[in-house]
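Here is chain A:
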Amino acid sequence: MALLEVDHLSVTYTPRDQPANRAVHDVSFRIADGEFVGLLGESGCGKSTLGNAVLRLLSPPAHITGGRVTFDGVDLTEADEERLRELRWVDLSTVFQSSMNSLNPVIRVEAQFADTFAAHKVPGDVTARATELLELVALDRRVLRAYPHELSGGMKQRVALALALALRPKLVLLDEPTTGLDVVVQRSILTRLAELRRELGFAVLFVSHDLGTVLEMADRVMVMYGGEIVEDRPAGEVLREPRHPYTRGLLGSYADPRLPEVRVSYIPGRPPDLSRPHAGCLFTARCPHAEDACRTTHPDLLPDRGGLVRCLVAQEDRLPVVTLGTAEAATALGSHFPATAGLHRPADPADAAPVLTVERVSKRYTSRRGLRTSSVEAVRDASFTLRPGTVTALVGQSGSGKSTLARLITGVERPSTGEVRFTGGDGPDLRVDRLRGRALRDYRRHVQMIFQDPFSALNPTRTIAYALSRPLANFAGLGGVAARERAAQLLESVGLAPAGQFLDKLPHQLSGGQRQRVVTARALAPEPRVLIADEPISMLDVSIRAEILELLGDLVREHRLAMLYITHDLLSARLLADEVLVLNQGRVVESGPTREVIGAARDDYTRLLLDSIPNPFAKATGRQASPSA
Partner candidate 1 sequence: AGCTGTEQQSGPGTEGRIAYLDYGDFGGGSNPQANYNPYLDASRLGATEYLFEQLVAYDNYGCQAKPWLATEWSWTDPQTLVWKLRDGVQWNDGKPFTADDVTFTYDLLKQHKALDVKGVWRYLSAVESTDPHTVTMRFVQPGAAAFTLFSEIKIVPKHVWSTVADPVTFTNAEKPVGTGPFTVKAFNPQQLTLGRNADYWQADKIMVDELRFHKADGGGQIDQLKLSRGEYDTNAMFVPDIKKAYVDRDPAHNKYWYPSGGSISVYMNLTKAPFDDTAFRKALLPGFNRQEIVDKAQLGYVKPASQTGLVVPGQADWLPKDLADQGVIGYDQAKADADLTAAGYPRNGDGKRVGKDGKPITFSFRVPGSWTDWVQAQRIIVSNLTALGFTVRAETPTPEAYENDRAIGNYDMVLGVHGGSCNMFRNFQEPLASDQSAPIGKKAVSNFVRWNDPHTDQLIDTLRTATDDAAQKAAVADLAKVMVEQVPVIPLWYGAKWFQYRTAKAVGWPSEENAYAAPSDNLLIITNLKPTGADAK
Partner candidate 2 sequence: MAYFLRRFVFFLGTLWAAVTLNFLIPRLQPGDPAEAIVSRLAGQSESVDPAQVQAIRVMLGTPDGNLFDQYVQYLGAVLHGDFGISYTYFPYSVTHMIGQALPWTVILVGVTQIISFVVGTLLGTWAAYRRNSRVDSVITLGSTFLGTLPFFWLALLLVYVFAITLHWFPERGGYGGGSSPGWSWLFISDAFQHSVLPAVALLITGPIGWIIGMRNNMVQSLGEDHTRLAVARGLPRRRIALTYGARIAILPNVTGFAIALGGILGGTVLVETVFNYPGMGRLLLESVSSRDYPLMQAIFLFTTIGVLVANFLADLLYGFLDPRVRKVESA
């Protein structure tokens, strides 16, 4: 008997004002003791919903409309609250996708550990155990004394992760636990996770958009599309020969950023609208191999070459064969899809005059508790410029001060020392660090920001249409129907279609990736001169990532936008950015053209970053990833 057995599970959202949405449909799978299962899928395809259903944490209007979840012999769909409570965390723990918000804001981190131990009557010294757990996720023990709001996004995620492992559960459900983490930390954590898993033998269901990591870590990979599992097979097999066209599309969107030539493709089209009945295969509309039968017959998930696949064409073995595991894999795979994101570059942007100059900026946070004060130097003496038509990537460890820098540039906070000058306006240069009131507002007509945490960047009481209409009304003078149409266009452009379906939704009715795209759309609405994008694609699947990157790239080139692109994802930096800045502990340790920095890093820290990038293809083919091309 497997540890977790999910049988024909269906989950439907039945909101009052919108049509019912079959977010999870007839899903069946099993996870054995100690197994590491990856779950891939398009943003909004139902991964988090599935996870919540397994944990019995669905809240209205979501309902399990069919099927069963059996964990360790206990039927979770039937179990009463008390039974569940005993199981939870001891046997079954999780990291939410919104893990940045999942810590109690008014109690210290340590107390949240203490809570957990106490709830399950775990004896022993809380501090010692918590410290140990934090070390596991590469956090200093000082974090124990901190309140959640004093931590950076990535730090909060790590705390959540540490918390999930606190009771050594049998199954951990990780819903994008590392979106906010840089590759180095991510890697060390995942390595540690793997070690622990070997030691303790717990099973993991790992939801992530980080294809590289999933493929490298997972024993088995499940791919979801439109609320269904479309493919389920061992990771190695997936790499060698993905059988579902959607899986192939996903793999085509991935590449190793260290390679000299990086090309990715994406799957054009939009996911199916699950509120409507569909005949046939859900992927048909976007499938390059679709046949007539696909349009009428709904395929079943059937055994196929050592795994399971839900594709008529594959099941009848009419799929073209591709050989994976080579550097050309992406190209090969991508060739089946019409759109490829090659991201060409204009000649040389370096000579354009900067629109924004950051000069010797430092930022120190002082927090007071009673009479004691403590301070953190989040940014130290950073200098750089942003130029029109150029993307500058800002990479660096979690907590290295990236978001802080973004806040300084946009005037949300003021630097302790140093200057930020905006020279892109029509008038004279602006000292951003001195702006207030009206001037600041005018400045933001030109400078927009995509927030790191899409869960807190959208007002829970306001519809998407409202969020998008504000910049349109304020900066473009659009109102009423015109604004709504433009908002719909913006949503379409970030891959949220049909837009009408999203406009009247509230943030909590969206998946993480969907929210992230709304936040992006909002930042693009005023057609800014400078765009600060703080991890804008961390919650998106690779395909949509590629698409959004292309959108951003086009904007930069065509509208001569200057962009500061904050990311942990070096692949996207490689694809999008002209220059790279590497931040370490608040200091810019390396900067230069993307190719140079990634190709020939001088700084130790940069090299460490590059070394940490997973290369599943290499594993599949037995080749070692090469740090340099």
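Going forward, a residue touches a chain if its C-beta (ideal position, glycine included) is under 8 Å from a C-beta of that chain, and two chains touch if they have at least 3 such contacts; residues count from 1.
Basis for inclusion: all candidates are chains of the complex that A comes from, given by their letters.
Keep in mind the model is a prediction, meaning the values are calculated, not measured.
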Touching partner of chain A in this complex, picked from 1 or 2: 2
Candidate 2 partner contacts - residues on chain A that touch it in the complex: 55, 57, 59, 81, 84-90, 93-94, 96, 98, 101-107, 115-116, 118-120, 147, 149-150, 160, 163, 363-371, 375, 413-416, 455
